[in-house]
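Encoded as structure tokens, here's the structure I'll be asking about.
A single protein chain has been omitted from the complex, and every remaining protein chain is retained in its original position.
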Amino acid sequence: MEVKELNFVVNGKPYKVDVRTNWTLAQVLREKLGLLGTKVGCGEGECGACTVLMNGETVTSCLVLAVQAEGSEITTIEGLASADKLHPVQQAFIDAGAIQCGYCTPGMVMSAVALLNRYPDPTDEQIRYGLNGNLCRCTGYQKIFEAVRLASKRMRGEA
Amino acid sequence: MPNIPDVHYEKGNYSVVGTKQPYIDAYDKVTGRTTYISDFSLPGMLFGKALRSPYPHARILSIDTSAAEKVPGIKCVLTGKNVQQYKWGPVTKDEYLLAVDKANFTGDEVAAVAGVDEEACDEALSKIKVEYEPLPAILNMHDAMKEGAPLIHEEFPRNVNCHFDIPRGDFEAVAKNAYLVHEGEYETSLEYQSYIEPMAGVSTWDRKGNVTIYAGIQTPTWSRNDYAVALGIPVEKVRIVQMYFGGGFGAKLSQQVHPLGALIAKYAEQPVRFVMNREEDFQCGLPRVPMYFKIKTAWSKEGKYLGKYVYILADNGAYGSYGIPIGLTAMYRIDIMYQVPVVHSVMDLVYTNKVPTGCFRGFGNTQMHLAHETHIDEVAEMLGIAPDELRIRNFAGENYKNPHGWKTNSCEVTKCMVRAVEKSDYHAKAAEMAKENETSPDIKKGIGVAAAVHVSGNRSFIKPFEGAGILLRMNEQGKVYVLSNEPDMGQGIRTVLTMCVAEGLKLDPEHICVPDPDSNVVPFGLGCFASRGTYMATGAIHMALNDMKAKLIKLAAELLSLPEDELDLKDGAVVSVKDPSKKATYAELAWKHVCDFPGQNILGIGYFTPAGVEYPDATKYNNISGGYAFGADVAEVEVNVKTGQIKVSKIWGVHDVGQPMNLLALEGQLQGGIAMGYGWAVMEHLKYNEKGRVANAGFLDYQIPTSADIPEIDVEFVDSFEWTTGFGAKSIGENSLNPTAPAILNAISNAIGIRFYDLPVTAEKVLKALKEKAKASGAKA
Partner (left out) sequence: MFNISYFAPAKLSEALEYLYEHKEAKVLAGGTDLIAKWKKIGHPDMELLDIRNIENFAEISEGKDGLFIGAGAKMAAVQYNSAVNEKFPILAWAASVVGSVQVRNLATIGGNICNAAPSADTVTPLIVYGAEAVIVSKKGERRCLVKDFFTGPGKTVLQSGELLKGFVLPYPEKGSKAAFSKHGRRIGMDLATVGVAVNACVDGGKIKDVKVALGAVGPTPIYVTGLEKFAGAMANEAAAEEIAALAEKQAKPITDVRGTEEYRKDMVYENVRKCLKKAFA
């Protein structure tokens, strides 16, 4: 049973933890760090519920071995909001009614944040393609699209 | 029995109800704070896993668990042979928690383990040796009743779980004199709910043999009965605590995963978390009951719907689950939307060696809608009447009583259809598209309509009970707790009940809390299925609010020495309408109350049962719901005739939900239901290979719509008020999905002149049909 020391930064805090080499990043976040906001919906990289930012880019943390995260910076859903304020994407998801059961929400929000980092004023097409790695079964996506447009407007100071 | 008011409720002057309110639990969900059932742990908790049959049908000759028991970290290994088993099931009791002699589908549980982590469990499972004798399997429902077919359950000859024949009048006599008789056959596919969190539960036992199951479940109180049977213990020893869970869509009523997890925990003598992985959930969930329909209808020249005969063959998979009521629903629920004097339906529910099928949003009614709403379009074509017009000529209206003894109250189905047609510009578009298609070589456009009905609660489940109870408790700070058995699974009933309290008590939502149902605490009830939650719970809370309001006014009248009729509620206080400076806040009243009556909170008690609704008799006669909800969809498609690919460009949905409660949630639910109907129509199909295994047990090959695929969806609600319930609300949960797939199929037919009779309509099927059509017309020419 091989164990390695993993040094990485999660939500701005440095961590040094011993992890088994066959653990995934999702497992370490959830079971070692107690960051249960990262959900595991399929474990096969198909549903996107476990999406986190790794060095600023979205990845499905169920397909990343924890050891692959050595030296990386990870942002999970818990790390988006500041002490007194939600991230504009989070706020927009609430306001637009883009959340129902909420199980896809953490991953969806992370993808939306990454999308708006790349395209601050995205086209409908860019939104649709930018989120297609995150399955949602409740909403039919319409209110998620609205939320992304709302967040974009607010982040650009238009609303 | 207390007198339940049979009141004709009137629409109030609402300030909260009917507005758009963000979900009150969205803050925690969007920050990752919400604890879902698969996040939940108990101290000393182990993990449970099941060994599943690799064969669709096999006798279990022997099981050797000795090697598995020696795996480090394994606490116990159970099999159907070493642990007493009881047959259970929500309707038909035909399933063991662990197969005893025979496995009946690929994925059937054969053994189970508890261990310190999932890896230890996996290793132990890999070391259990099972000797099977594979048996011939039934993989197609059409083979189930054939002579010589293998028998799945000894108690059910010819593999028939049940046969129903419900005649209301003589169809053949009607058909004889009809202007047109049309017959069609239709078939729906195996569809998987695809909730994003798989089935899960955490169980723990005390020394006296009481079990608590923390569960992702739609029916927390009611399922205790089923789980008690499965575990062979009295129902009072079962407590269910409902947790947040990632979507249900019907699959998460009584599920094998909970009692099996509890059984493992019992022998492990420690709490156990049992979460299905996604592949297991695909192989062993409770997907939609596939159905074959033969529909025969009779019509007058003017398009009057004279009679209908339906035969249904329904595939229950290996075990019964809710197959019987699902089949019954398919048989006749649609009969409350159209005024058809003679209806005759026959149904066979059969077993096959596939995954047990069960509840899925729409409960058999969705399957029937696919068949029937396609059928109606065919008839419209034959009669030369526009599809919307033919429907409107036959729609039910208010107070329509159908041949099954069902009665509508509010009914705005015509309004829904008229508005959907108007919004989508259906007629102009249809003409325009037909013209365009003449000159467009590759892309053919089409547009289609369909209508739908569903219940708000279905009286057919328990003979002595229908309804809901609500207990409002105002604590000593004046905060109101809503104790209800109707759980929130994302549909937003927590927010709806909060809005009702805010409306009824003029209280800020900050001071309202709707805890998750715990069967030790909440009033008895059935839970959220049959689109019953909002209709029932808002009916009950309406009464509870009146009760609490009266108590608050009485207390304030005493405190303020004012007459009761001078007092009203405002901003969390009882206020004099003459002199607003004279008031008592709820906090003051609540504190005074717990001091005057030591420890006692102010309570508001409410109960509701729909008026004019009765348990069906032996012939399935009697009205089963107090609030029939209606809707209509229009779908627009583009078909590429070179590839068969279908693009659904836009869907309009207009529904009658009575009084909208939370408009934001309603829109979201309707959009979500339409999205599901879209997926069902063109992509979703849980396939079995020749070995009897699910061939696409994952989201890569069991495809649901992604954000890139989803059509634009436009939703609206017509003005309506259901007078049998306090706030006037009906349902949206299931009806949201009912009209979508047939509207899409009708649009495809409109585009290419080819009708599809089975689901899903994939690009392949379309291209094949186009080729056959070309061949046939070539042969003719």
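For clarity, chains are labelled A and B in written order, and residue numbers in each chain start from 1.
Here, a residue touches a chain if its C-beta (ideal position, glycine included) is under 8 Å from a C-beta of that chain, and two chains touch if they have at least 3 such contacts.
Note that the coordinates shown come from a computational prediction; the quantities given were computed from them, not determined experimentally.
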{"item": "Contact partner of the left-out chain, one of A:31, A:44 or A:73", "value": "A:44"}
{"item": "Residues from chain B at the interface with the omitted partner, ascending", "value": "72, 119-120, 122-123, 126, 279, 642-644, 683, 687, 695-696, 700-701, 703, 705-709, 762-764, 767-768"}
{"item": "Where the missing chain touches chain A, by residue", "value": "1-2, 4, 20-22, 24, 43-46, 48, 51, 54, 57-60, 63-65, 67-68, 70, 111, 114-115, 128-130, 132-134"}
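To be clear about the criterion, only the chains that are shown with their structure count from here on.
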{"item": "Centroid distance [mean C-alpha coordinates] between chain B and chain A, Å", "value": "29"}
{"item": "Complex contact set, residues of chain B against chain A", "value": "20, 22-23, 25-27, 29-36, 38-39, 193-198, 244-247, 249, 277-278, 489-492, 664-665, 667-669, 671-676, 698-700, 704-710, 712-713"}
{"item": "For the chain A and chain B complex, residues of the former touching the latter", "value": "30, 35-44, 46-47, 49, 76-78, 80-81, 86, 90, 93-95, 97-106, 109, 127-129, 131-145"}
